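All protein chains but one are shown in place.
We just call them A and B in the order they show up, numbering each chain from 1.
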Amino acid sequence: MYRYDEFDEQIVRERVEQFRGQVERRLDGSLTEDEFKPLRLMNGLYLQLHAYMLRVAVPYGTLNSAQMRQLALIAERYDRGYGHFTTRQNLQYNWLKLVDVPDILGLLADVGMHAIQTSGNCIRNVTADHFAGVAADEIEDPRPTAELIRQWSTLHPEFEYLPRKFKIAVTGAEEDRAAVSVHDIGIRIVRNEAGEVGYRILVGGGLGRTPMVGKTVRDFLPRVELLDYLQAILRVYNRHGRRDNKYKARIKILVHELGAAEFTAQVEEEYRQLERDGIAVAEAELARIAQYFAPPPLDERAEPSDLLAKAREADPALELFARHNLVPHKVRGHTALVLSVKPIGKPPGDATAEQMRVLADLAEQYSHGEMRITHMQNVVLPHVRLDDVPAIHERLLEAGLAEPNAALITDIIACPGMDYCALATARSIPIAEDIQRVFADPARQAEIGKLSIKISGCINACGHHHVGNIGILGLERMGRENYQITLGGDPGNATTLGERLGPGIDADAVPGAIEAIVDTYLELREGPEEQFLTTLARVGHDPFKPALEAKKETADASA
Amino acid sequence: MRGMEKSSKLPKLPLVLTGNRLRDGDVVYFDGSDWTGDLSGAALAEDEATARRLETIAGDSAGVVVDAYLVTAAKGEDGRPAPAHYREAIRASGPTIDFGETA
Partner (left out) sequence: MPLLDAKGLTTDTTELVALDELETARDGRGPGDRFGVTVPCDADGEELARQAPGAELIAIEVPKTGDGRVFSLAATLRERGFGGTIRAVGPLIPDQFAFALSCGIDQVEISEEQFARQPLDQWLAAAETITRTYVGPDGIFARRSAA
């Protein structure tokens, strides 16, 4: 894991004191709310429905045990004993007071963490494949690149006041687990014909109210040119991105309005003229940073593990867990263990301070002190010996983190929705909980297989509903919550946006409608191997429509 | 945000004035002289003149309450204000789900 040097440490410390001063100046009237708001947002601080919400960066999703314990401590001391893991590799606290936040940022700085640029119209915390350094399909670990971009973009004087937020994601694997094509800039680490490693650069993806898939502006960028090339993209965006309408201010709209070819030409022109001072930096820094991400010393071990195999036979719960929550590791005899922060009927992604400490302990004991946060709002122990899985499973059961549902239908992504969010048009969490209850039976989940449900509480799409196999969007209609269902979204390599199934339905009709959709799928699929998207592609939306209608009627009748 | 334009069209009467307190973010309502955390203690404006007075208070309170706004309320049976919309109901009584230690 990356460790701060004296410079990184200093900048984070100074940033804390800077924010302390800004809070004081807001309270004494030197700053108006309009002036202060961008400053607090750039420190990850929102004002939500009930309190201030702080979004802490978990840089490229990697976290150590000491950091996790500090997150637990903050949850207890300043919040209500829990935190919320988000799809963007952040942790959010929901119940903070403005006056406490400088001290909280200080506690984060003590363990090399921060909330810098986790919100606001600037370059946000960079996200990366959560299986970085673990996955066998990896060309290169994306985290040194992500860390380099983090440093470069932190308080970059030219780019702190962009037209709108700016999200960058990096993946180094064949399978895109970081959803790079729905980011403002998506970076794929690739190899060219000569075998050199470099970057494919995508620009202009995004979800939100105008979902778009990023366009490739450079097929192969030599790695040392990365920072200068980013500089060129950001400068074109900062100068020409729209500032007249915040709904049209993302770079995706600029790319769309100019056309990908013209946008690319402008970037290349700016790049040609630019003072190239980033090349030496990238070269030296990538090498320096990469040292920190050297893989932990893992000895190859026998695979499959006899010990685990026997335990699985003896314990059906472990069998289910092992079947769904173990991900192959590139070192034989090891696994990346997915811990579902999605127990049935609980808010997806919420972890109590107690659970955080259990995770920290398990990571220390079994995973070289390391954890990952996934965009599925789950936690991963990345370097676990297969032999250790039974012991870990036991501890997880006690902590309520042993749900055997990774990537199954109850592994739902849901944004905070109207239970917390000031922008929401409807709630998301209760919908997620109700759906989980319908599918609580692990055997039923296993039968259904991989299927993603994603829920957003408004058109901003923080719950990624566009790319859910089943997407649910909460809106308001005539003073009531109303939910639109989309089918067919896929965040993976062939990014596809879901299509609406029909008119919106009431909250209490949603679980039944989802159940009917799933039943229809089970009926129509050609075998248990055929995944939902394949069936849908084969039969189209039509067979699913009556299911939705029928459920609406029963809901109306029972109302 | 739901900031207010001067002499803009008012939301439907009756109204209360609400916002979040700057220091701690708590939901607060204007009770006629001060801010309270309790919707049922809020001052209910049932006519335009009273509503306009509340509007000026919103502006004057910018150092204490963030983004204060007027919002339609219901008048409960006891004559006290109650939420008229589910958003305000959630603001008034908190998340509708179990969370944290209670989860």
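In this section, contacts are C-beta pairs under 8 Å (C-beta built on N, C-alpha and C of every residue); 3 or more make two chains touch, one makes a residue touch a chain.
None of the values given here were measured: they were computed from a predicted structure.
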item: Interface partners of the hidden chain - shown chains only, full complex considered; value: A
item: Listed residues A:Gln151, A:Ser305 or A:Gln445, member touching the removed chain; value: A:Gln151
item: Omitted-chain contact residue, chosen from A:Asn192, A:Gln273, A:Asn493 or A:Thr534; value: A:Gln273
item: Chain not shown: contacting residue from A:Arg77, A:Arg288 or A:Arg332; value: A:Arg288
item: Interface residues of chain A (partner: the chain not displayed); value: 5, 7-8, 10-11, 14-15, 17-18, 21-22, 25, 29-32, 34-35, 38-39, 121, 151-152, 154-163, 235, 238-239, 243, 273-275, 280-281, 284-285, 288
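What we mean here is this: only the chains that are shown with their structure count from here on.
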item: Averaged-CA centre spacing for the pair chain B and chain A, given as whole angstrom; value: 34
item: For the chain B and chain A complex, residues of the former touching the latter; value: 20, 22-27, 62-63, 66-67, 85-87, 90-91, 94-101, 103
item: Residues on chain A engaged by chain B in the complex (per definition of touch); value: 26-27, 29, 32-33, 47-52, 79-82, 94, 96-99, 346-347, 350, 352, 418-420, 424, 427, 429-430, 433, 479-481
